[in-house]
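Structure first, commentary second.
Of the protein chains in this complex, one is absent; all others appear in place.
Order as written gives the chain letters A and B; numbering starts at 1 within each chain.
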């Protein structure tokens, strides 16, 4: 982490918190309670770590009102209603002071095709490509080697990181972040079987696009396919981690968040405020209502019409135990029949 | 979708169908029965949606002969033997009229190394790279920022989309499509353990290549590793979705198709006309015969020598129910023993 000379009074004001302690004291880094020293500002977001509060050597701790007294007893504190949210704001404050700022303008090595419109305040990095008719909005940043296809539109203050790709005719709203290697707008996986010729596949051209709302973040190497006829849609505030696959014509509702390696097959409709843990798979042409939470590695094979947590994963075990249980599992239905037979007898 | 002014007579002729209705009527988009209006041409490919035929407001519907009378009763129709295949042809007709056409020639910003051969009719996009000794065939398209390694060969009319990568010495045949972010020809994962030094890994250089047939489509960010000694092979007509992993020395038979996030480990041999659902994993050094269908998220741990559908996934449930069943599962073998004991007693 890049170091910053930060006065506690300044941080407290930025976070909208109440400072207990010396406003002129300085911290230079953010860190967890356990490894903090006097130059560190830390935070207590989870009461589970309350025991660490007494022993931490942090120069300052962000705490909730309920922990204010305990925190002040050991040193400086900033009291905030929601310490984890305050941490988020603190990291943003930090990043604004330590990250290189993109320079407005188009790098000499970038290629911008005729008919593209780049806002004067936007930045287009080295070796980036912007296709004909594309639009790059106010304050938007197109990273080095990134790609904006013909007719694509990048909203205000959205950032395509280095090597991100927004395909032809696709749209992303304001304040988005698209990480390296993302491919938005590749063809959906659509083919018609040609029975007469022994089963070769005839391509269904994918004529839709991808339409992404505001405040969406998309992790590295994630893929979002264009729709077959209509568009694939991510609503406002959606967050996708790395290596996620979103098939054609999927709709992901606002503020839903999927962890790494999640796959969503074509035409699934996911509600708002849903989450999916790493490696979960959601099959196609089904519906998931708002506020559904899918556990990691769970395979959703039918619609879910009731909010809640859903799970389906094989519990792991040492290999020998697993082998015995797995072998038995393959005869589970027969076991049930044997159980029934015994019940009838008894 | 980009709009087209399409006369029904023209479409009917293009699809080789029989037009019922006014050939001069015009449609401007393709869409599903449910949301179609008078400017839409729709299709009935699955008898499941037959009920929608009577109520659709589509300007024209593509139907099979069995539905011709019902379709004509409500408006214009194009009768085709296989309406889904006709839809595929219709999307191709549409794409040919709405997609930008690649301009033959090499973009000024592309880098073509000495000794590469680019056919005069081929197109090499902005910031693309073509290595020494590479060959790009007739009508082939190398997208912006795409990569053709030294000695690699791209067949006639094959398209590497923007940011696709065909590695050194690798080959793809005619009429292929390689989507953005694809990496063909990275090293396979091969190491020899060095026991004497506590288990470090010594690299086995991967000396083979990747050889891909005609009419193959490869989805975004999919990886196909080069072979260790011999080549990794995809036969004609193979279709891979996004984020698929194909290990070194795998052979995938003609016209097999894998959905997103499938992984195939090294040296697996997959037959022709096989399919694998999303997230399926096929372990290495095994054989799968023709016409095997692997369900989504299934892990294939041994050879499959008989055609058919194979499945192995944990059924999902609400979390509480899953927890109870999963806990019991960890004692399944013991349950079986208890069942046996009861059977002996009774």
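Keep in mind that, in the parts below, contacts are C-beta pairs under 8 Å (C-beta built on N, C-alpha and C of every residue); 3 or more make two chains touch, one makes a residue touch a chain.
On a predicted model such as this, the values are computed, not experimentally measured, just so you know.
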Statement: Sole touch to the unshown chain from B:70, B:207 or B:289: residue B:207
Option from B:43, B:94, B:129 or B:258 whose C-beta touches the chain left out: B:129
Query: What residue numbers in chain A mark contact with the hidden partner chain?
result: 1-2, 29-32, 35, 82, 84-85, 87-89, 91-92, 94-95, 98, 100, 107, 109, 126-127, 144-145, 161-163, 177, 179-181, 215, 217, 219-221, 237, 239, 241-243, 255, 257, 259-261, 273, 277-279, 296-297, 313-319, 322-323, 326-327, 329-333, 335-336, 339, 342-343, 346
Task: Mind listing the chain B residues that contact the chain we can't see here?
output: 111, 113, 127, 129, 131-132, 145, 147, 149-150, 163, 165, 167-169, 181, 183, 186-187, 189, 191-195, 198-208, 221, 223, 225, 228-230, 243, 245, 247, 261, 263, 265, 279, 281, 283, 294-295, 298-301, 308-315, 317, 321, 324-325, 327-329, 331-332, 335, 338-339, 342, 345-346
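Keep in mind that, in the parts below, only the chains that are shown with their structure count from here on.
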CA centroid of chain A to CA centroid of chain B, Å: 25
